[in-house]
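Left out: one protein chain. Kept in place: all the others.
By letter and in written order, the chains are A, B and C; residue numbering begins at 1 in each of them.
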Amino acid sequence: MTDTPSKRLSGASSALPTRRQALKTLAAGAGAAATMPLWSRYAGAQSAEPIRIGFGKHATGIGAAYGRWYERTSVAALAKINAEGGINGRQVELVTEDDGTDPKRAAEVLEKFASQSKCDIAFGTLFSHVVIGAAPRAAELKLPYFVVSEGHHVASGMLNRWTLQPGITDVKSQVTAMAPFLTNTLGKKVTMIYPDYGFGYDHRDNLTPAITAAGGEVVAQIAIPPTETSFTKYFPKIPRDTEVIYHVMVGPAVLTFVKEMGEFFGPSRPEIFGFIDSLEAVDLSSPGLEFLEGTYFWEGMPRYLQDDAPDYVKAYRDAVGIDANGASTSDGADVSTAAHMFGCWETLHIIKAGMEAADYKSTDDRQALIEAVEAMTDMPAGPDHPQGAKRFNGKTHQVFGPQYISKVTDGKLVVAETVDYEDTLYPDEVDYTTMSF
Amino acid sequence: MRGKTWGAVVALHLGLVAVLFALNFVLPVYHQGVLARVMVLAVYAIGYNIAFGYTGLLSLGHAMFFGAGLYGAGLMGLHFGMSALPAWLVGTGAGALLALVVGALALRTAGVSFMIVTLMFAQAVYLTILYFGDITHGDDGFVVPGVSRTLAGIDLSQQHPRYLVGWVLFSAALLFSLWLVRAPFGRVLVAIRENEERARLLGYDTGRRKLGALVISGAISAASGAAYGLLFGYVGASFAGVQYSIFALLWVLLGGAGTVLGPFVGTLFMFYLIDLATGVTDAYMLIAGVVLVGLTLFAPQGIVGEVRRRLWRDLP
Amino acid sequence: MSDVILSTKGLSKSFDGLRANHDINFALHRHEVHALIGPNGAGKTTFVSMLIGRLRPTSGVITFEGRDVTRLGAQARVQAGMAYTFQITSVFAKLSCHENVALAARRLGGDVEAEVASALSRVGLGARAGEIAGDLSYGHQRLLEIAMGLAQRPALLILDEPTQGLAESEIAGFKALIRGLATETTILLIEHNMSVVMELADRITVLNFGEVLAQGTPQEIHQSAEVQSAYLGTGGDDAEH
Partner (left out) sequence: MEFGPYLLLACLEGAVLAAVLALMASGLSLVFGVMRVVNVAHGEFYMLGAVMAWVVTSVLGGGAVINFVAALILAPLIVGALAVLADVTILKRLSYDPERTIVATIGLLYIIQQLALMGYGPEARPVAPPFNSRIALPWVEWGEGGIGLYFPWGLSTTSYKLFVIVAAVVLLAALRLFMTRSRAGLIMRATQADGEMATAFGIPVERVYALVFGAGAALAALAGVLIVPIQQAHYLMGGDALLLSFIVVIIGGLGSLAGTVVAAVLIGMSDGIISVFFTPTLAKIIATLLVALVLVFRPQGLFGVRER
């Protein structure tokens, strides 16, 4: 993907999946532009060059299932933005590169965005180590880098002024928001099961004090290596007096994990609460998951269409192409990563809002874009923010939003409780706005 | 080798060094960045080549040396705020030390066993990095602090200083390996590769020389890892994983094992191959696989090796 | 300096209980050409392999230049002054003749170029210095082996079947070479070709079934009834050469 846009259009005969989608995005935008009033088209024509957003995609490696849905959501969001006239009257184009879920490649991909494919900004990527590996390059390249990672690394101050996370909440706020529900509704004695690496430690380090603060107690912490493929041997470490099991696993073996947990407990299980990460992109009707009936999950955004869903949520789901069960409308077995991918949609809308606030014209305005986003605070729920009302903290570059707790009912996830963003806040750990660009 | 052709060889290598220097000022910014990266990684390949290409030690665990350099330098910066040069030296030293320990054990084996033993040791090193997550930040890795990315007041994260530091390191490694293969020590390494028993019966202590070669190889690989961390600012466990051991093998095989220029050519070629392949397919590692199989089948000598075979027999 | 450069006492080697060498007492005098002969499977190669250090003896002692070398590795013995040429050619096939010999000479330091030129020309390969060793004919590779031995300026040169595969004319040259060498070094020759043995050797040791059968001058060995009978059954025609 090193050629210029004009070449790209003429060379469409060799169009490839990612390229084809970019083209579709463009075509949709062009069609929409034709229907708009003349002045708008004129404005668009003035700077015909589209705004280019580099999208680092987990297309291969362990993050691949997420990458696919992140891309679908992003393409859908841009189709909407373009149909509504683009950004500052310019069309927006997604330039997708595989980062291999690998930090080295992700850093290279950022270089490619900045200097080769002439992207205005970079965006994307979930896995923490990939973000942490790539972020220093973003700062060196002075390339705004909007991540959709849910890691705490942004708000912890580890990264830099050019890296922001305005579209998805971080694990620290998610976890602390769960503690009251856990202790008040499910039980006081909690056993945690989490992957034995950074993402799991975020859960361990944040949940334990939050549970204590809420009057409960973490009775055991069981770390499981991320490469593990069989889990039954870890379950005996769960103390007998456990009232709640809190689980969060990622990677290809998540289904095995949940299944074996069910087989372990049989009919006499404690209350079970999990982060949906354990089952993201996994069909709840998969064999072995029957036992999850009646257990609870954190969801970033509900996977199943809720009865009381507002119209903008329905519109969002239709645009992305997921059915009432959160699976692809074209393939019911292709389950989405609904709890995370909304972050791409919202981030792209924030980029639009930021660029318009900064009157973004060219890459010279990148700094102004960062400052414009830093100045944002409240983000009302609506078509741009279908997951719910949020507040952005410009100092920590981190957004705070609602958290959903859903119960498996008749094989579907039904929202049982919603935690508003006010209850997920925590003291600032960094002030990026004091750092130099 | 007669003096005249040696002169041409030196001219070729110095010429490459000069061209790379000049490219800093003319290349578009993306390719300049790529080349800086390739030069630093080519140093890793040069290190690997000394063990594999010249001494015949087919290791499947060199990522542990690269990782030792990366973490040795990065941790000094993260925990002690050490500046770039001493941090780099610590990293390089850590790699040399690790190579000494691993070599003392692994060199008791040969051939297939050596491959597997090095693979296992590297795996243990990788897991150790994960295990001591409190210090190493485990799987996430960490960003190298700015203070460690400064050399004599120059910010190494800037485009030109980074390129030039990479160039200095690469040039030093390239010319060192050119010198080494002509030096008596290097020639004995080649003799060991060709026929270890015969070399031993010429009175050479082959065990110690292999160990020496592995330590040099490990130190150079670590020098590359340390520089990589300091220049590009990120230290992570994936660099110590099995795939990066395979990469070194791949680059050297592709460029030509046992040639001085091969590691650079292989690294450069493979980088652009993958860079272009990602535009065509998500499964770009497929290209790596096809290249590996193709090389073993059709060009075991690699690119520079084929040049030597067909065109320039005295190319070292 | 003792007259005996190398000796063995009670040297034995067995493989899984199979006796390959048994209780060999052997002495090699300085500046002699000593031939080691015996029928196939008599244990000649096992014996020299222990001398040079490629095999560990099961029991017994090897003394070289007055020093017990039984526990030393091969390279240490070579450094002490032994040199060994392989029975099956074992040159560095991908390297040039020059580099092959230079590798042998370089360990000693000194004027390597002159040493290489001299060693190659002594075996008659002076004109082939630039050729790749693996491209040489088999006979020439054997000569290259000898040149590598010479370049080490050894106190003791062990030649394992050096004339195997050589043409008649080359054998003649080889004989002349060895005669010339006798003044500067000691030579232990393992050889099948009886004409070479009889012409070159000052003394001969005969091995049979892993034990010393006889020892003496060529004349004495030639007349020994024991040796005759040992060779009659197995390789009697060898003795007729």
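The rule is short, and it goes like this: contacts are C-beta pairs under 8 Å (C-beta built on N, C-alpha and C of every residue); 3 or more make two chains touch, one makes a residue touch a chain.
Keep in mind that what you see is a predicted model, and the values were worked out from it rather than measured.
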>> For the chain that was dropped from the view, give me its touching partners among the shown chains.
In response: A, B
> Looking at A:55, A:234, A:360 or A:432, which makes contact with the chain not pictured?
Replying inline: A:234
>> What does the interface between subunit B and the hidden chain look like in terms of residue numbers?
In response: 58, 60, 105-106, 108-109, 111-113, 115-117, 119-121, 123-124, 127-128, 130-131, 242, 246, 249, 253, 281-286, 288-297, 300
>> Could you pull out which residues of subunit A are in touch with the chain that's been left out?
In response: 60, 62, 64-65, 67-68, 196, 223-225, 227-230, 232-238, 240, 252-256, 263-266, 268, 281-282, 286-288
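In the analysis below, only the chains that are shown with their structure count from here on.
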> When all chain pairs are ranked by how many C-beta pairs they have in contact, which pair ranks first?
Replying inline: A-B
> If you average the Cα atoms per chain, which one ends up farthest from subunit B?
Replying inline: C
>> So the centre of each chain is just the mean of its C-alpha atoms; given that, what is the distance between subunit A and subunit B in Å?
In response: 37
> Could you state the distance in Å from the CA-based centre of subunit B to that of subunit C?
Replying inline: 43
> Using CA atom averages as chain centres, what separation in Å is found between subunit A and subunit C?
Replying inline: 77
> Given the complex with subunit B, which residues does subunit C contribute to the contact?
Replying inline: 52, 54, 73-76, 78-79, 84, 86, 90-95, 99, 102-104, 106-107, 148, 152
> Where on subunit A is subunit B touching in the complex?
Replying inline: 1-2, 16-17, 19, 59-60, 97-98, 100, 102-104, 107-108, 111-112, 114-116, 128-129, 132-137, 139-140, 151, 153, 158-159, 196-199, 201, 225-226
> subunit C touches which residues of subunit B in the complex?
Replying inline: 184, 187-188, 190-191, 194-195, 197-206
